[in-house]
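The structure under discussion appears below in the form of structure tokens.
One protein chain is absent from this view; the other protein chains keep their places.
Then we have chain A:
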Amino acid sequence: MAEPKLRVLMVSDFFFPNFGGVENHIYYLSQCLLNLGHKVVVMTHAYGNRSGVRYMTGGLKVYYVPWRPFTMQNTFPTVYGTLPIVRTILKRERITVVHGHQAFSTLCHEALMHARTMGYRVVFTDHSLYGFADVGSIHMNKVLQFTLADIDQAICVSHTSKENTVLRSGLAPGKVFMIPNAVDTAMFKPADVRPSSDDVITIVVISRLVYRKGADLLVEVIPEVCRLYPNVRFVVGGDGPKHVRLEEMREKHSLQDRVEMLGAVPHSRVRSVLVTGHIFLNSSLTEAFCIAILEAASCGLLTVSTRVGGVLPDDMVVLAEPDPDDMVRAIEKAISILPSINPEEMHNRMKKLYSWQDVAKRTEIVYDRALKCSNRNLLERLSRFLSCGAWAGKVFCMVMIIDYLLWRLLQLLQPDDDIEEAPDINFCN
């Protein structure tokens, strides 16, 4: 088998069997990189009994490192505790590039720090937006500043996310690449027979029912739309704390037959719920990159959404301000342009606009750029940390010096040659 061109280690706390946007992104990106001929290994923490090495489709090797999650799927931050295992994995798989995901993941930050100490190339992808004003965000931004002070390249999933990351970490904009997420268009196909939109128009909402996703806006918008258009019905999938408010709204306006609440919808059934509708409604108050809209567009639904400029072309989405009146106006406009929508044509367009293969190719370019960056020794790197802040800079320098010393100690106790290298097994065809 030909020697793989790149050997990538993806690190994050968030991976399957947990389900979400970051997990999906890592999985699809890894699969497409494997198809391009590279070697990809994923490192994450143990989930329940699932601990050790597992192989997924296409030969994707996943290390479920035996650390228990501490809070919100994050491992307990021990700063130096992960150094031995990260070193072993990096040496064993002969990794060349380490790619960390999600600023909220402690495992990612620690692994990137150790990888930098040991001289590997490091790339980071940020998937969420953060504010600047509350205590949690301030600390998170400081940690991010530490990690990104010494990074080779960074990737963000949208232009808003790029601006946000540059402001939070003080990174030069030229180092940040904008590579969006994509959607698996093979899985999200429109229905063979489109439900007729003459007598009943169905509006689908699938999201977690929390404040951030605009569930309160839904409570205001749904009764108004039902009042204006007697032939519209709503299908609401998803669960959360605001579920109670939606039920109350149904009772108050007697909309039990016009608003159907499905509860939590597993990801495998999302497509079957989407194809029953004509319009997809997204009311989230803030979103780094909304994949739900892409899935809906891939199934041939017209989207009405808030705050997600630049994700879909203007004829596939109707944008609205996060204000009930404006959203009702947007839904009216969507209903009026609904007859001109052709789901098959929309699906085919989506195949060209977004694909994971394209994302993988662009990420490959980022890896090549990262590999071309010069390798700096410890003293030069320390000067970059000093600019992080009056006190923080010195603390960060101390942390990196101790990490370096611990690495040298480990090299003494267990020399590099003693770590057995894993053979590359060819899984494809």
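To be clear about the criterion, a contact is a pair of C-beta atoms (placed from the backbone, for glycine too) under 8 Å apart; a residue touches a chain by one contact, two chains touch by 3 or more; residues count from 1.
The rule is simple: contacts and distances are computed from a predicted model.
Peer 1: Mind telling me which option in "Phosphatidylinositol N-acetylglucosaminyltransferase subunit C", "MTMR7 protein", "V-type proton ATPase subunit a" or "Nuclear pore complex protein Nup85" is what UniProt lists for the chain we can't see?
Peer 2: "Phosphatidylinositol N-acetylglucosaminyltransferase subunit C"
Peer 1: For the full complex, which residue in A:Arg92, A:Arg233 or A:Arg307 touches the chain that was left out?
Peer 2: In the complete complex, the chain left out is touched by residue A:Arg307.
Peer 1: Can you tell me which of A:Val176, A:Val205, A:Val328 or A:Ile341 touches the chain that was removed from the display?
Peer 2: A:Val176
Peer 1: Can you say which of A:Gln31, A:Thr106, A:Thr125 or A:Ser161 touches the chain missing from this structure?
Peer 2: Checking each option in A:Gln31, A:Thr106, A:Thr125 or A:Ser161, the one touching the absent chain turns out to be A:Ser161.
Peer 1: For chain A, which residues reach the chain that was dropped from this view?
Peer 2: The missing chain touches chain A at positions 129-133, 157-164, 166-167, 173-180, 212, 216-217, 220, 245, 285-286, 288-289, 306-307, 309-313, 322-324, 352-355, 358, 362, 365-366.
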